[in-house]
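Pasting a structure below so you can have a look.
Only a single protein chain was left out; the remaining protein chains are all shown in position.
The letters A, B and C name the chains in turn, as written, and every chain counts its residues from 1.
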Amino acid sequence: MDKILEVKDLHVNFATYNGTVQAIRGVNFDLAAGETLAIVGESGSGKSITVRSILQLLAKNADINKGTILYHGEDLLKKSKKEMDAIRGNKISMIFQDPMTSLDPTMTIGKQVAEPLLIHNKVSKKEALGRAEEVLRLVGIPNPKERMNDYPHQFSGGQRQRIVIAIAIVDYPEILIADEPTTALDVTVQAQIIDLLKELQQKIGTAIIFITHDLGVVAGIADRVAVMYAGKFVEYGSVDEVFYNPQHPYTWGLLDSMPTLDTSEDDHLNSIPGTPPNLLNPPKGDAFAPRNEYAMQIDLEKQPPFFKVSKTHYAATWLLHPDAPKVTPPKGIQKRFEKFKKLGDK
Amino acid sequence: MEIPQIPKDKFKLLNNAGNKEQEKIGTPALTYMQDVRRRLFKNKVAVVCLTLLTIIVFISVFAPIIAPYNPNAQHATLSNLPPKLGNLNIPGFNGYQNMGGKMVDAYAQVHAPKGTYYLLGTDYLGRDLLSRIIYGTRLSLIVAVLATLVDLLIGIPYGIVSGWKGGMTDNVMQRIVEIVSSVPNLIVVILMMIILKPGLISIVLAIAITDWVTMARLIRAQTFQLKEQEYVLAARTLGESSTKIATKHLIPNLSSTIIIQTMFTIPNAIFFEAFLSFIGIGIPAPNASLGTLLSDGQKAFRFLPYQMWAPAIILSIIMIATNLLGDGLRDAFDPQSSD
Amino acid sequence: MAKYILKRILYLFLTLFIIATITFFLMKMLPGTPFSNQNRLSPDQLAIVKAQYGLDQPIFIQYIRYIGGLFQGNLGTSFQFNNEPVTQLIGQRLAPSMQIGAQAMILGTILGILLGAVAAIRKNSWVDTLATFVSILGISIPSFVLAVLLQFYLAYKWHIYPVALWDNFQSSVLPTIALAALPLGNVARFMRTEMVDVLSSDYIELAKSKGNSEWQVVIKHALRNSLIPIVTIIGPMAVSTMTGSMVVENIFSIPGIGEQFVKSITTNDYPTIMGLTIFYSFLLILVFLVVDILYVLIDPRIRLGNGGND
Partner (left out) sequence: MAEDKEAIVQVKHLKQYFNIGKPNEVKAVDDVSFDIYKGETFGLVGESGSGKSTTGRSIIRLYDPTSGQILFNGKDISKIKSHGPQMKKFRREMQMIFQDPYASLNPRMKVKDIIAEGLDVHGLVKNDDERDKRVRELLDMVHLNPEHMTRYPYEFSGGQRQRIGIARALAVDPQFIIADEPISALDVSIQAQVVNLMQDIQKEQGLTYMFIAHDLSMVKYISDRIAVMYQGKIVELADADEIYSHPLHPYTKSLLSAIPVPDPEIEKTRQRIDFDHKSSFHKGQKLQEVMPGHFLYCDDTKAATFK
């Protein structure tokens, strides 16, 4: 497949009052044209910082101190401000988490949607507004012509997120970064927005990087999934591989701590004990080790490399080392393995 | 991909389950106030201001010991002497004065006894300016502190009651605040000064009567937010009484607002005192305040500029330092606002 | 909207009425007579003068008369200034006060906005430090100190501007600068806080992600959103400018109402004090009213109210 984006060995630090936080500690991934990559992780795991690094939309105290971000082979980190401006909103665009705050409250939505066109293309205001209207219709805003002159506060949360999406896709970007776009929304609205994103992807063929903490949402939208913990990827693979053949104990914990509709009250939920580490002083070994039921001595001493599970599936856990003991994953995960076998048989 | 060679014994399971370590807190215990102090002392500007203010307050408190002369003692013969710093020949502080284009030793001219030095010179009645400034600062600070205290005593309870009760009570209380604040505060102060006998108490009352409104408004707005906080709701579901909620939950969480606002009220009060004295309805003679000194100094400014420079500088330092300290405190209490 | 304005105007008059009442009774509470500092009058003469001003009537009657007069735009008659009606006094002196007041507010606001905006955009740089320093000076140095210094150095010593004269624009420069310092400082601080807030908001991030350059973001999105709240401090700014004008007019001998007010205080001219108090209050309430209406007009969130539907 055609790789349009390659992130290599990305490290991001934040200078804070208490010291340097090593928020991203060596992240590698790539993105093919038209596919959807989901990055899953809990708050503070660094998933949002990872994607913001791509567009260099980080807070002022952030420092991308190592790594390359290759877009069609060119390192975005070496681009000038002006060159980056030309990419943002044109080639790569972004959808944010909170639709209630991400629109300019004093500008009509028509103008806001037309803005990227006016920045990146030599079009007249009229043309841009006409195109904005079209896109607003595409994302499902009723009567877009009349509503172009309305202000953000006149729309509901779900509609505002549609407008934000309209802004992001108005210039047909090659890559769309969606940073928890449905977290602030109700379940039914979330479903609508996800359907809309899938539909738009079909129509305009954009690749999507989808950030979320909700594994349910991932299952519905992703082609490939990366699981992030404490500033690193711990496992990545195709959506079926990660959901039905997970290898990292953290992925096990995540999948198993959510009740499915057939979990009965008698089986205790499998909770992950403790809390994520403080990245001011990241642990020497595997960051997940203190919370890991299956931790070994080596986990405390050395960070695990990625072990290959299949051509597309990798996990960073010492359990995959040939010398590691065989462990029995939680019941819920075993059920998933069975499903994976069935899928393989098909 | 090559597989790293690791000694086999490293692959023993640790049986981590039920590990109590997971609930340990690694960071040292630090109370909120300690944290605030730490942030404040990291702010150099705030530290300088705090030091300056401490020195000024110290000098004011011990004015009777520190002031070299009686501030009200008049020496008709020694009037309008320029500053003289011992026998040091520093221009501007050597007792010389420009008279008809020539620099003349003013002290010699009035036959001042040997060893007579006025660090900041004397005024038109021959009173020592330094002593008057020390006492004047003291009086101005007393006015400011008292006015601020009255301000807090009215503003905080008013704001809390208005915000906590809400509804009709709040409505009525807010109408009152609106009326009070729609009369220009200066006019209220002037009216009060005309009606009351000029003096310390009148000035304090006059300033406090207009200033509490700002405090009350801020406290009310904060109380409105705080009362919807879940910890206050939790206290209510536990059956805590309203007074207890106010003292245990509201006031401690309002403290930063109160402290910061106080830091802005103090310069305001100092300004008003100076203003009133400047237009002649402030502290009555012979007592000095920074305002009366400025007013006196202004009259002679063309010929004897030192008589105004000194009080003007002190007043400005106090105003700047309190304002900057207020900024520093705000940043210390609310770290988000600064970075 | 019309209903809202009408309600506010009603409030304006109600507040004015309360202020007039309080002022009136406060003045009547004063010990002694308003003529105590005039040439000694014999009891007979005093009685005549009192009757002339209607002071021999019961207080309540005086009050009704006064309020009645107010409704006809009559603020009473001065005891001191040739028995001129206070309204007339104000009329003669309004123009200079308005001129320097307006000049100072406009100058202060524009410079303050620029200073605050630059400080916010270059936060934590030397520009920010400088801007903060300037605005703190503006807030901290009392206008009367500044006025005296300006007068001494720029006028008396260096002869750049007239010392104390009121004829042309030249003569308004120094008082304007003296008065503009405080609004400048206040606006700059307010603007900086607002702009810092706005610049860290989500919609600015979205604007950046659209490919706007740093300056485009500021001009198209940040400025407008941080300017709207500036309107709210115009009211308080008018109050402080008015305060400052009293001494500044005095120092520069400008024949304005501020100077008049101070003069009437020192001469115990109660009707003038009362009249000016009510006039000042009226002016300020009016400013607050205009500002509130302005705010509704420029902020789309308020203007259009609850149009949201799903």
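One rule holds for everything that comes next: a contact is a pair of C-beta atoms (placed from the backbone, for glycine too) under 8 Å apart; a residue touches a chain by one contact, two chains touch by 3 or more.
All values reported here derive from a predicted model rather than from experimental measurement.
One chain is not displayed; in the complete assembly it touches the shown chains A, B. The residue from B:Gln109, B:Asn171 or B:Gln229 that touches the chain not shown here is B:Gln229.
The hidden chain makes contact, of the residues A:Leu5, A:Ala168, A:Leu255 or A:Leu279, with A:Leu255. Residues of chain A that touch the chain left out of the display are 42-43, 186-188, 190-192, 194-195, 213-220, 239-240, 243-244, 253-255, 257-261, 263, 265, 268-273, 275, 339.
Where chain B meets the chain that is not shown, the touching residues are 20, 23-25, 27, 29-32, 229-231, 233-242, 244, 248-249, 252-253, 255.
The rule is simple: only the chains that are shown with their structure count from here on.
Taken pairwise by the contact criterion, the protein chains are fully connected, each one touching every other. Innermost chain of the displayed assembly, by C-alpha centre distance to the whole-protein C-alpha centre, is B.
C-beta contact counts were set side by side for A-B and B-C; B-C has more.
Centroid to centroid, with C-alpha atoms defining each point, chain A and chain C lie 54 Å apart.
Separating the CA-averaged centres of chain A and chain B is a span of 50 Å. Residue positions of chain C touching 2 or more other chains: none. Those residues of chain C that touch chain B in the shared complex are 15, 18-19, 23, 26, 29-30, 132, 136-137, 139-142, 144-145, 148-149, 152, 156, 193, 196, 239, 242-243, 246-247, 250-251, 261-262, 265-266, 268, 273, 277, 280-281, 284-285, 288. Those residues of chain C that touch chain A in the complex are listed here as 201-203, 205-214, 216, 220-221, 224-225, 228, 299-301, 304, 307-310.
Within the complex formed with chain B, the residues of chain A that make contact are 17, 61, 273-275, 278, 289-302, 305-308, 318, 321-325, 327.
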